[in-house]
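Data first, discussion second: the structure below is written as structure tokens.
Note that one protein chain is taken out, while the other chains of the complex remain in position.
Chain nomenclature is as follows: A and B, assigned in order of appearance, with residue numbering initiated at 1 for each chain independently.
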Amino acid sequence: MGKASIIVFSGDLDKALAALTVATGAAASGMDVTMFFTFWGLNVIKKGGAWKGEGFMGKMFNLMARGGDAIGPSRLNMLGMGRWLMKRMMKKKNVKLPQEMIADARELGVTFLACEMSMRVMGVRKEDLIPVDDVVGVATYVQEASKADIALFI
Amino acid sequence: MGKASIIVFSGDLDKALAALTVATGAAASGMDVTMFFTFWGLNVIKKGGAWKGEGFMGKMFNLMARGGDAIGPSRLNMLGMGRWLMKRMMKKKNVKLPQEMIADARELGVTFLACEMSMRVMGVRKEDLIPVDDVVGVATYVQEASKADIALFI
Partner (left out) sequence: MGKASIIVFSGDLDKALAALTVATGAAASGMDVTMFFTFWGLNVIKKGGAWKGEGFMGKMFNLMARGGDAIGPSRLNMLGMGRWLMKRMMKKKNVKLPQEMIADARELGVTFLACEMSMRVMGVRKEDLIPVDDVVGVATYVQEASKADIALFI
């Protein structure tokens, strides 16, 4: 049922969740999905650290808090919404944690590729990452993406 | 003449304007266009508030102001440009306000879809939004986007 190719450039939690939501949704619809983790996006697939369960709520809080003064006008009125969001999430816990979504993605057969150049430049070794399917260069990305029905940069 | 599918993830004014510009441009060219408003992008289609006419200039100003110290090196030299931009816009007023662009998009037949999961998580109700064509899940997005000639994540 087609192919999807997603560059995960951002290491921001909200964008990573969006990328994983599209990836798992596409895979669940029977698509052949590839995620390319590059630049800050390498953080998403780093072992431990940024993606630990407990840390998630703290991060979510920070994400919302910065909506109030650092991020800019368009999110100013998200502050109230953000606190509400966090409370709801903590209460209901029906939103999946990033590492749960990553596990879902892997189970659904989503291919995880790490960007070789980013890793080299940033000093990230393969053993710093959760298991990925391959470490590749931009040529591999181009080849995959040119055959994709959905190609996104997130 | 083909289909376009745009995820509006960002609630930032500049990105929302870019998304609406592509959407109306594509619709004016005869394309079948769908916009999926998700996460912060829900702000773009909230009633009143963030998108009121008078508030726009203030927001534009804040947007530019933050270019000076909060946003980072690449936009530092946009500060002067930003003030110039705002002045020009206030004088000429030949740039459409977001709600005008939204009205244009609706008139041109652009489909507005709101993300069900984002709404639930963020506590946004359908009555908080301007009229949309539907509230949908990721499966609907995937189905639409896989048939699109242009699929963007903004």
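Heads up, the rule we're going with is that contacts are C-beta pairs under 8 Å (C-beta built on N, C-alpha and C of every residue); 3 or more make two chains touch, one makes a residue touch a chain.
Computed from a predicted model, the values in this text were never measured in an experiment.
Participant: Which listed residue, B:K15, B:K46, B:R120 or B:K147, touches the chain dropped from view?
Facilitator: Selected residue, touching the omitted chain: B:K15.
Participant: What chain A residues would touch the chain not displayed?
Facilitator: 7, 9-13, 16, 38-40, 43, 49-50, 58-59, 62-63, 66, 70-71, 117, 121-124, 137-139, 141-143, 145-148, 151-153
Participant: Footprint of the hidden chain on chain B, which residues?
Facilitator: Against the missing chain, chain B presents residues 1-2, 4, 14-15, 18, 21-22, 24-26, 28-29, 31, 70, 72-78, 81, 84-85, 88-89, 95, 149-154.
Simple rule for what comes next: only the chains that are shown with their structure count from here on.
Participant: Taking each chain's centre as the mean of its CA atoms, how far is chain A from chain B in angstrom?
Facilitator: Centre-to-centre distance between chain A and chain B: 22 Å.
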